[in-house]
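Below: one structure, written as structure tokens.
A single protein chain has been omitted from the complex, and every remaining protein chain is retained in its original position.
== chain A ==
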Amino acid sequence: MGRTLAEKVWEQHVVRRADGEPDLLYIDLHLIHEVTSPQAFDGLRMAGRPVRRPELTIATEDHNVPTLLGPIKDPVSRTQVETLRKNCAEFGVRLHPMGDAGQGVVHIIGPQFGLTQPGMTIVCGDSHTSTHGAFGGIAFGIGTSEVEHVLATQTLPAYRPKTMAIEVSGELPAGVTAKDLILAIIAKIGTGGGQGYIVEYRGEAVRKLSMEGRMTVCNMSIEAGARAGMIAPDETTFDYLKGRPHAPAGADWDAAVEYWKSLTTDEDAVFDTVVEIDATTLTPFVTWGTNPGQGAPLGAAVPAPQDTDDPAAAERALEYMGLTAGTPLRDVAVDTVFVGSCTNGRLEDLRAVAEVLRGRQVVTRTLIVPGSMLVKLQAEQEGLHEVFKAAGAEWREAGCSMCLGMNPDTLAPGERSASTSNRNFEGRQGKGGRTHLVSPQVAAATAVTGKLTAPADLV
């Protein structure tokens, strides 16, 4: 019987397999940031252990960094960032600190450097590590104990998850994005639908996505409960990688591409579960509740709790969100628009926002935060920042920013946002804040009207 893509990549990385034990899996790349690593480095120090492969490890500062120029004012945040600097210096790990041209959100910089490649195993103490699966590797988030384990051994003991295919047939209609697709998928399978699975996204609509769109889709796999999401590599993947600083070159490139081409699910492979989605029926999608599965097409109304799968949760969510069932989503007024995060903080996202904002004015507080310093540079080279500023939006430095509000960018209690990030959990963007997850296009149009809006609604 044939094998799925996930099975091929997994088998390639098994260091040791024994009956009744989890596989010991080799890790090709370990990404690190300041929030989930300090206790892991402490553990190494206490046990007198070195980092086994510092040259397969890379660190960045992203969660705490302010997006306005200047030092970190919050002393606790500053200590955390300084702790990362000390740890990286002591253990010999490459670090991209604030202000460095390579700094950015951890899941944006890996692909940007060409460190994220097909067929690799990639981990990070961060659940959105699933992003990197867009290149056809197995990438998943881990906790701090596992971060310490990878630092010490470059391996992880793990049971192979089951496999799920999400087959997206047909093409996405004009104006419907990768973000709308993944939000619709999560609404369909639920926040627990992917638990225990590695998801492979397949089908025509997925093949037609750009690398950046594929990253948006894989990024939110965890919001459906799946630790990892992946997409088989193809010419789009190879074109993206070629020439990047850490991509193979010369004869290595040819050998790598030949291997990468074998990284597809065999015709006769069998998935444990298959989910089918018709892309042609999709429209811009937004969330109304407090988990990413509580979403609906923008053209719909806030649902009545009894019409949802989990009425008690929906009722709680509507109360927290300050929404009344039956209100058209297009009538929901927002105070703040946030564009950024590892979901939608890349160049294409910013281009899409600029296209909507060009020649228009925003009526909400609008924060546009590039996912990395390189994205910022590229956006500025294209003059996108001028478009943003002319529209009245704020153009910031790179970081996680209002995706989770560990830095000063937060919502006030009761404040409502349209956000291109990935989590609408209670308090995620600031205590009492209310989040609607949207695509960059919807975020931009919403900034113009002050209500949840798609670009097509604008005159």
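Basically, contacts are C-beta pairs under 8 Å (C-beta built on N, C-alpha and C of every residue); 3 or more make two chains touch, one makes a residue touch a chain; residues count from 1.
Keep in mind that, in the parts below, contacts and distances are computed from a predicted model.
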Practice prompt. Pick, from "Antibiotic ABC transporter ATP-binding protein", "NADH-quinone oxidoreductase subunit F", "Acyl-CoA dehydrogenase" or "3-isopropylmalate dehydratase small subunit", the protein name that UniProt gives for the chain of this complex that is not shown.
Written response: "3-isopropylmalate dehydratase small subunit"
Worksheet item: Which residue from A:K8, A:R428 or A:K451 sits in contact with the chain not drawn here?
Response: A:R428
Worksheet item: Which is it among A:G114, A:G133 or A:G371 that touches the chain not included here?
Response: A:G114
Discussion item. Looking at the full complex, which residue from A:D28, A:E61, A:D180 or A:E200 touches the chain that isn't shown here?
Written reply: A:D28
Worksheet item: Of A:R16, A:R45 or A:K208, which sits in contact with the chain we cannot see?
Response: A:R16
Item to complete: Quickly run down the residues of chain A that touch the omitted chain.
Response: 15-16, 20-22, 24, 26, 28-29, 35-36, 38-39, 42, 47, 49, 52, 54-58, 63-64, 74, 76-77, 79-80, 83, 94, 114-115, 117, 120, 125-127, 140-146, 148-149, 152-155, 157, 159, 161, 191-192, 195-196, 222-223, 225, 227, 246-248, 252-253, 255-256, 259, 290-291, 293, 310, 312-313, 316, 404-406, 423, 425-428, 431
